[in-house]
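Apart from one protein chain that is not included, each protein chain of the complex appears where it belongs.
Moving on, here comes chain A:
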Amino acid sequence: MTYSFPEEVLEHVFSFLTSQNDRNAASLVCRTWYEMERWCRKRIFVGNCYAVNPRVLIRRFPEVKAVELKGKPHFADFNLVPEGWGGFVYPWIVEFARVYPWLEEIRLKRMVVTDECLEIVSKAFRNFKVLILSSCEGFSTDGLAAVAANCRNLRVLDLRECEVEELSGHWLSHFPDSFTSLESLNIACLSLEVSFSALERLVSRSPNLKTLRLNRTVPLEKISKLLQRAPQLADFGTGAYSAEIRPDVYSSLQEAFSGCKKLKSLSGFWDVVPAYLPAVFSVCSQLTYLNLSYATTQSPDLIKVISQCHNLQRLVVLDYIEDMGLDTVAVTCKDLRELVVFPSDPFVADANVLLTEEGLVSVSQGCSKLQSVLYFCRQMSNSALISISKNRPNLTCFRLCILEPRAPDYLTFEPLDVGFGSIVENCKELTRLSMSGLLTDRVFEYIGKHAKKLDMLSVAFAGDSDLGLHHVLSGCESLRKLEIRDCPFGDKALLANASKLLTMRSLWMSSCFVSFGACKLLGQKMPGLNVEVIDERENLNLLPENAPVEKVYIYRTVSGQRLDMPDFVRIMGKDKNGVYNLSLCDKGL
């Protein structure tokens, strides 16, 4: 006896499933549900653009409205992935243009986007609404001009830390006068000046504008004009926050800010002149997000602002804040969920500021809702880490960067194994961890034993042997992303845990001891994995099998070999057709 709901009912029920994981689970129940679900899935997330290819995607999901793709591995942010490696979005855009004329949203992270891609996007999708490019590159202001000119219904244009070839600032003027649907504009990463009058007119005719993040070139004196035109703003990023000290400029700025009753997020503040900071005091108590990470001003000035931000949930700041400033955060920002402290002078060995582990301990004590930490500092101790873990067992993301590689506990000179061990043991909900400092295999033993919910782990200059890697791969049940650099991990742990790699999105290892031979073997044995050796040296064929590769990037995939690899990328253990090659006497790569 079979019961079946009418399709419409199933579709209606599925419409309440928003998470992709839930939808994936539902589609495994039975064939009917699989078919039903795939026809009504509107939002697609592809965490690794090489895990699947466009054809596979569009064959399964014919009615997509929103796509999110990620390209390069995370370490590309730190120049570890050579130029030209990949992550080209063009083939995807071409397929989408062919099959999804009603596509509305595209979100890309670490992908190469060309002007041609942007032009296609601007013309192929009639109802295109949202374009978010995060850490992308490959396009110029011409591409932006095409988007501005042609996307009649655009709501969001968000360029987050992209590398844009800036030919002119004129692109902004391409938004037609009839264009009024803008809700969010983020051009903070651009360095060329855009026409202020065009910007002002755009803001004036965008009644739904909620987010406006300017770039550095918009002068402080002109900001009040923009704020007056858009008092409904919820998220504002200033330009350079400096001007001649003039009372008239100050008072109009102050007035403009106080008119923004809905403002909750504030950022920008390049080149900050402290005398102008009080102009934002009136909105401080409204703020839930404050980014002062370009405000190169000293602790007292920062404290004056932060001490008024009682409702702050996310704070991004430079280490100029110092321990004293973090004490203020601990006392004032009782709702704080996320703290990010960037280094002001990362390449200088000596401390230029009085920021130590104490500041972080202080915040962990005072801010009971703190979940996420990214902290750059110059010294750390096991006792501080233990305190932090006991204060904040609710941490979900803990990223600590001690600037000097392999720096030990500065009090005892011991490794920081016990400290990080305490973090993973006490913070049972931890999903993301980045470690630094002097670490032996022992810390990996702790991680393998306790970090059961860990999803992403970043490791650098740590460990003693393959045992370290083995602990992590065999113990961390939820691990999906592992990135390792400059650690003495080699073939043994990798090959022993080959099947684990199929349960993960990706593994990155650079400057480790993984050999060519092992990569080839892994690629041969595991057809579901692409084992990419990224190595820019010449004459790789002359190196022995046991020579270590420069970099290896391993990821699960259903799409077989990539077709867009540069010559320094080799997929190991598979022949040209993507079929694995069992010939062990084949020395070719």
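Rule of thumb we're sticking to: contacts are C-beta pairs under 8 Å (C-beta built on N, C-alpha and C of every residue); 3 or more make two chains touch, one makes a residue touch a chain; residues count from 1.
Here is the rule we use: contacts and distances are computed from a predicted model.
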item: Record-based protein name (UniProt) of the chain missing from this complex, from "Exosome complex component RRP45", "GATOR2 complex protein MIOS", "Mitochondrial import inner membrane translocase subunit" or "Auxin-responsive protein"; value: "Auxin-responsive protein"
item: Residue in contact with the excluded chain [from A:Cys40, A:Ala149, A:Leu354 or A:Leu540]; value: A:Leu354
item: Among A:Arg43, A:Lys123, A:Arg406 or A:Lys428, residue touching the chain not depicted; value: A:Arg406
item: Touching residue (missing chain; options A:Lys210, A:Arg432, A:His450 or A:Arg485); value: A:Arg485
item: Which residue of A:Ala460, A:Leu507 or A:Val569 touches the chain not shown here; value: A:Ala460
item: Interface with the unshown chain - residue positions in chain A; value: 75, 77-80, 135, 161, 163, 189, 242-245, 270-271, 273, 275, 293-294, 296, 320, 342-354, 356, 358, 376, 378-379, 401, 403-406, 408, 410-411, 413-415, 438, 440-442, 445, 460-461, 464-465, 467, 485-486, 488, 490, 511-513, 546-548
